[in-house]
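Read the structure below first, then the notes.
Incomplete set of chains, arranged as in the complex.
Chain lettering (A, B and C) follows the sequence in which the chains are written, and residue indices restart at 1 in each chain.
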């Protein structure tokens, strides 16, 4: 059966195409900066936004028209699997990602939930084999169910904590079964509403123990995925423990977990934390923690996670610039943790939105490569920091200088060799480079 | 000579006093929670806001009427020293804090600047001896001078870096000379305006080297102050490296400096970073990094550092609650990094504002003590996390549980023992407790 | 049948009471500033938050335990009516407010929806008669249904526009039937997601026509309620047309509707728009537009509408200060547009939360009255603006001065008689007054 009837396989047709169901920039086999676009970008469909979401918001009911909604229960879950692989095929997307509750209905008991999962996982495995599509990552939804009202891995009681652990254990088994390249933790309820009734230390200690148990079990079953933590500063909690990249790194370092995890960074989470996406990627990169990306964009005038499809070329260019500079995404990828707007409720909006995101990222990749190849930023940077390549500057970098050495130098009262940062000119150059690719 | 002619020594007169130049809550010798108020609070005057600021803002010239402004140059600096000790005496404030440039004019050369500092430091030392007042901390202003346009300890060139180092070296010597209890680093320019022309890794590596050199030199000269870093997320830079407590901790951990530093936390910096002040203190406390406080408050509708005197009793109460829970401030204190509003331009506003801050903190201290003694929050917390004291919960806490154990438990499908967080009721209780002290 | 079994009628027991199910400040018959508390405050229960909400948030399912949830469909609606009047009785709340969809289920057709409403409205009318409780206001929910995806009174098509009009027509009839004191419009979808696909002018023109038709119909049926518009800047839309008080006033002025409407102001909407609640009330008051209040509070670190019960005494005091200064709320009231936190899921949290809100508002009322009676702020204000009471200042106020007069005066180069704003001292005084009533 076909779920997407309004468009055929979307092909690269180049910039001059007038066909909205074509790629104008994403050309999977085109080589950019030494690798094909497909190898660089490793696009993934987010199962939840694409196949589960219905357009609900806090003030409105669902608006989405979906061909699989004629089915119910496990049948609907199966229809979604079929739709997922059809969609990946038609959009030429190699990866997908899911939470446990996205793919199969929760049962009345944990046993029943597991049984439902087993049915669907077997089906996914078959489809993966027959289509060549892969699982970028899976995760457990430990935030929607009311049992997680006070947290999951930071739950206030052992019952909820244990339930979350059971979900993660199953998730690791599923990940192994499906050959997931990564396993993700997003702590939607791992935080607090108010400090006055929260034991932050106990909660964070328990969170660290939870992670350690997960690693131990993955080792035990031979599941060798890359483990990722996804920071977010708030929402639904008032404060989420994995606030941003730096906070998550401080947590991992404290508990001796820094070599076991990398980060799954999201653009809209970055801006909610007061950072650019580039910032979060740079922080992760220089700490050796860049794992994977949740590619979306927020609305800077709104204070919640809007998870829009990424279409701002400045953002996609600077994102891919950081990724290329960091040596690429490795086992990670570019997952569209993005939802079509509530007002984009037609089936073909799903395709148009993914095309918009993929073309914008491909465009950004090309522009980023050109920025590096033409040393647009690097030439300014090399010049700016040149005095650290020689003399006392080099001594500082080599760790051989002391305050006394530096004072002795300063007492000669040198005129500081500061140079203009040229930021206005660089920004115009950035526009020009984006334009020119 | 007298600088403050409009009021005499401010005394504790109790709640019923109608005298605006009296303390209604701050009673230094009153014992609260096992120590005198003076021992708990360790108030400090911020030299810069109190004796240097003139009410300038980005759109306006100075408005302040100050009796020391009839002097010039070094004479004005000397007058400020006299005014400082008169003010501390009249307000009964035991500590003060300063940047190098607050106390003495910068000279045409570094040598001249040092000479000016030496004159004033000698004078400060004499005054400290004769009055018993103490230096809570000193620091170097490595952000105002144009030479720091691209940073100081993260400067883009060795000339600025060396100059900053020389200032810090001198600052350590001054701290030793004056018996400073702490030495502070606030990295006002240690950050970036834009990532596109910034080498974040080099800058952070250099920052870590800078800190290490400072520690080495302090050891060399036998200056045993507590070293503090003061986080701030932005302003003047677009992004400051010491964004918040967690970010600063991650930096210190990465470079092996975590046991050499504690944090000097500021209320308004916390809110600019998207946190409550309580949050920052809690994070520092559970990481063993609580050093000292910059006590002020911001305006939550404004996006810049307003450094207002703290008068919100909810905030001062919850701040002191965290401090008491953490075991107190140790060698740190409560420094009023707060400035009178541009429209509060009279000399006696300085006194009224400090009284407002001191009474609000004393009031908060008393309320915090009562919250703890009556277990207002603790009784809810103990109840909430009770299941971690026994059985499988206790095993988790002891690090003896595995995912398998937890799954086995969850498969028995226990009903999670979540309890209402009672936050609305707790908030009313908080008001009642503040009221009742 | 009884729905609230855990507490009896909540009585005023005074500050010393230890009973959480008592009022410590709200004493309905106590006279403050010339009227009883009940007359000043005119508290109202928000039907939707109290009887319909289940604790859902964008990342979580409902958590609330509700005794009426054992019923279904129209039976559940009837149970909610009973629960509403029981709750009002037990909490001593004289008013309630609702949207059409809160009280009765939507049917498959508009006719069916109307029929359901008729059943419940008859029941409400009986209960009002037997209990003496009153309807503060009703409104139509023109935002939840997917038909309003592009707006209701600003819909992109006539079908949705007409449907919204029909709901409002029915709402006016219901309001008349139940003797509603006010009728409210909150334009949850009257705004836009993006300007690029929006005809703002047509939408606003249509909105004005919609309001005019509503007024015409109310006149036709003799429904003489006060009409209110409730501003909100955003959420669910990216931009809501009734952004804040001033924007709504500019709209009403433009379309000649300013004498037909007043404003229903909400605290959390104010802060989302970048204002204090006091500001919005003051703006409404000096424009003769103060109608009614939605009393809640937000979390200043979060960018969405949290609708928390109001417990910040600074806020409730300053709110009631503005209300008293404006001459009271007239036909309006204090409606708790507040929801218990998702983690406060027990039935008795509904009572505790309302008690917290009512006591906090009663406390604020008493403090506000004292601020006025003791001229705490007024004495500063009178002094500050004194020069406008005489001479040239009085001429300006009388509209008799010209630029030439003013220049002639200025050329005498008078020293401006600015006085310190004393804000730090005033803030301490505010704390003292709040915590002394």
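Assume a contact is a pair of C-beta atoms (placed from the backbone, for glycine too) under 8 Å apart; a residue touches a chain by one contact, two chains touch by 3 or more.
Given the structure is predicted, the values throughout are model-derived calculations rather than measurements.
Every protein chain here shares one sequence; 3 sit in place, and the complete assembly counts 4 copies in total.
By definition in this document, only the chains that are shown with their structure count from here on.
With each centre defined as the average position of its C-alpha atoms, the distance from chain A to chain C rounds to 40 Å. Centre-to-centre spacing of chain A and chain B amounts to 36 Å, using the average Cα coordinate of each chain.
In chain A, the positions touching at least two other chains are 146, 149-150, 193, 234, 239. The residues of chain B lying in touch with chain C in their complex are 15, 20, 24, 271, 274-276, 300-301, 308-309, 311-314, 340-341, 343-346, 349, 352-353, 355-357, 359-360, 363, 418, 420-425, 427-428, 430-432, 434-435. Within the complex formed with chain A, the chain B residues making contact are 109-111, 146-147, 149-150, 155-163, 165-166, 168-170, 172, 193-202, 204-206, 209, 212-214, 216-217, 233-234, 239, 243-244, 246-247, 249-251, 253-254, 273-276, 278-279, 282-283, 286-287, 318, 322, 377, 380-381, 384-388, 391-393, 396-397, 399, 401-404, 406-407, 409-411, 413-419, 421-423, 426-427, 430. Listed in rising order, the residues of chain A touching chain C in the complex are 55, 57-63, 143-146, 148-150, 188-189, 193, 234-236, 238-239, 272, 299, 301-305, 341-343, 345.
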